[in-house]
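Below is one structure, written out as structure tokens; comments come after it.
One protein chain omitted, others in place.
On to chain A.
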Amino acid sequence: MTDRYSRQMLFKPIGASGQEKIRRKHALVIGAGALGSGACEILVRSGVGKVTIVDRDYVEWSNLQRQQLYTEEDARRRMPKAVAACEHLKQINAEVELIPIIADFFGIDIQNIIQDVNVIIDATDNFETRMYINDISQKFKVPWVYGGCVGSTGISYTIIPGKTPCFECLMGKVPFAGDTCDTVGVIAPIVQWVCSQQSVEALKILVEDDRSLRSTLVFTDLWDNEWSSIKVNQLKREDCPSCGSNPTYPYLNVNRNTESTVLCGRDTVQIRPGGGLDVDFVQLTSWFQQSDYQVDANNFLINVHLRDKRAVVFRDGRALIHGTKDEREAKMIYQQMILPALNSQT
């Protein structure tokens, strides 16, 4: 081994044996926005053997203030975050096996991917996906680390199946609300704080140092100088539908046909067709052009101006409809202007 990891191996709780464990492990990072790009960079620099990165979005200018992996060139080229992240991470550490997946997390074949995953990092921006991650974690017995940030406040909690209360125990009665960067903004330092909380817990899991795991829920407000660490052990419930003695994993059984989702802070709605497609970009581009829509594309997405709206279509048939938060309007645009183009493909 080169001396790339020498400082990490001098750190006693990791050492040479811990480093070898890290090298054999697989981390799954859900979301490659602010938290995801921070966590990925730490994991990849640390020498995690394999990192899978799932993200449904592409890089925009408003990301650059806090999403540390991305550059102006990524924003100009509208690079999908999963791909842009992997390109940069490869420059940082070529020893790591990097798997980019451009998709909504609900749309991927998780059974296949999860088999050798040792830890899941939550870098999503919504509670619906987190409840789904929680059920996957419980069903497949893979630990996950919750993280969230908004404004100058951050939160993190580590869920170990069979040991700690799960996210359902913690949040079961809390409706899917919560502040988002939509309304209150977010500053880069809180991103870094949450990344640190999440990635240090991930490293402890990867080196199998379970006794050092934090076990509390941590919450901070960096601007207002507040910090608290909250004990949650008493929340574990025998009758929890996700981690109790008779689990039903309610979030794995939700019927997910064509779905629309309002994206955090983006004035954008995602439309995801049920059952993944494999769109032929050449055909689709020419169809849009024949319809007199202004269109440009890269290898991963097509950007098309549909009258007063802009849409981005991915290879899996997903589309981001920009300039609206109205799911009905977005669905209508998808059905009238994008679906016919997809259906025209043979």
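We adopt the following convention: a residue touches a chain if its C-beta (ideal position, glycine included) is under 8 Å from a C-beta of that chain, and two chains touch if they have at least 3 such contacts; residues count from 1.
Everything that follows uses one rule, which is that contacts and distances are computed from a predicted model.
Colleague: Can you pick, from "Molybdopterin synthase sulfur carrier subunit", "Energy-coupling factor transporter ATPase", "ATP-binding cassette domain-containing protein" or "TetR family transcriptional regulator", the UniProt name of the chain not shown?
Modeller: So the chain that does not appear here would be "Molybdopterin synthase sulfur carrier subunit", according to UniProt.
Colleague: Return the single residue from A:Gln19, A:Ser46, A:Asn118 or A:Thr153 that touches the missing chain.
Modeller: Hidden-chain contact among the options goes to A:Thr153.
Colleague: Would you mind spotting which of A:Ala123, A:Ile159, A:Cys243 or A:Leu320 touches the chain that isn't drawn?
Modeller: Hidden-chain contact among the options goes to A:Ala123.
Colleague: Out of A:Gln91, A:Asn112 or A:Gln234, which is the one that touches the chain we can't see?
Modeller: With A:Gln91, A:Asn112 or A:Gln234 as choices, the missing chain is touched by A:Gln234.
Colleague: Taking the full complex into account, find the residue in A:Ile92, A:Val184, A:Val254 or A:Met332 that is in contact with the omitted chain.
Modeller: The one listed residue touching the chain not shown is A:Val184.
Colleague: To test your reading of the contact rule: which positions on chain A touch the chain that is missing from view?
Modeller: Answer for chain A: residues 31, 33-36, 122-127, 147-151, 153-155, 170-171, 173-175, 177-181, 184, 186, 217, 219, 221, 224, 226, 228-232, 234-235, 264-265 touch the chain left out.
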